[in-house]
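With one protein chain withheld, the remaining protein chains of the complex are depicted in position.
Let's look at chain A:
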Amino acid sequence: MSEAPAAPPTASADPGGAVGIGLLLRPPQPRAGWRLLPARVVAMCAVELQKLRHDRTELYTRAIQPALWLLIFGQTFTRIRAIPTGGIPYIDFMAPGIIAQSAMFIAIFYGIQIIWERDAGVLNKLLVTPTPRSALVTGKAFAAGVKSLIQALVVIVIAALLGVALTWNPLRLLGVAAAVVLGSAFFSCLSMTIAGIVLSRDRLMGIGQAITMPLFFGSNALYPVAVMPGWLQAVSRANPLSYQVDALRGLLLGTPAHLAADFAVLVVAAALGITAASGLLGRLAR
């Protein structure tokens, strides 16, 4: 080829080998302080979405349980009318609880992924990047939130198919998304905190199994706080899941809720969770 090409070839458009390494000689400009955290959160969420795109098996298998809860438990108890729901069908009452539960299940086992990443060296490699531990944990927490959010969407669709009268107001749905993400951020940090303490997948699995059901039954997901015995009401009041369910119920069904207090508790819980998990992340790096 003796003649000059019609158009000058660009580095990125060249498919054959000769891409060059010019860009690899220049270190990227560091991001300024406050822009670092959102950038890391985006990076971690992007990874989670890419993984979901490659393999949706988990999304489908995890949809089975909430579907059964709504189909069997929900429909049966709607007929029995044993639980006072304030005039709405029981299946409507429990649907936000099941959304919160399925999101929590995903988040509470997120720490297993952290331990897997630690055993595989992925975590160490991320810790050697310009990413403060708190930013890494926050990124992971929101990545768990994104995963839970997609799961919540699946459950919302199932609930809608079963005839639950949900809102389609976009502002309220945005609030639903925020509540799901914040709740999952807290529960994933709880899981990462436990991971930082027990340091082994098997033990975390056991503890995860042991605490999910108490968290679920010790909340207002299946029955209103008013019908609980006193001690369980106290548990429910200390349980972030209850505040998440209260917010979801208020937003999705329009039942009376304490949205400001709910979101305040969820934000504080997520912040505390991030602090605790960041503090223990060093133990996983060792």
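The definition used in the following text is that contacts are C-beta pairs under 8 Å (C-beta built on N, C-alpha and C of every residue); 3 or more make two chains touch, one makes a residue touch a chain; residues count from 1.
Assume contacts and distances are computed from a predicted model.
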item: Listed names "NADH-quinone oxidoreductase subunit J", "succinate dehydrogenase", "Fumarate reductase iron-sulfur subunit" or "ABC transporter ATP-binding protein", matching UniProt entry of the absent chain; value: "ABC transporter ATP-binding protein"
item: On chain A, residues whose C-beta touches the chain left out of the figure; value: 11-12, 17, 19-31, 36, 39-40, 42-43, 46-47, 50-51, 54-55, 119-122, 124-132, 285-286
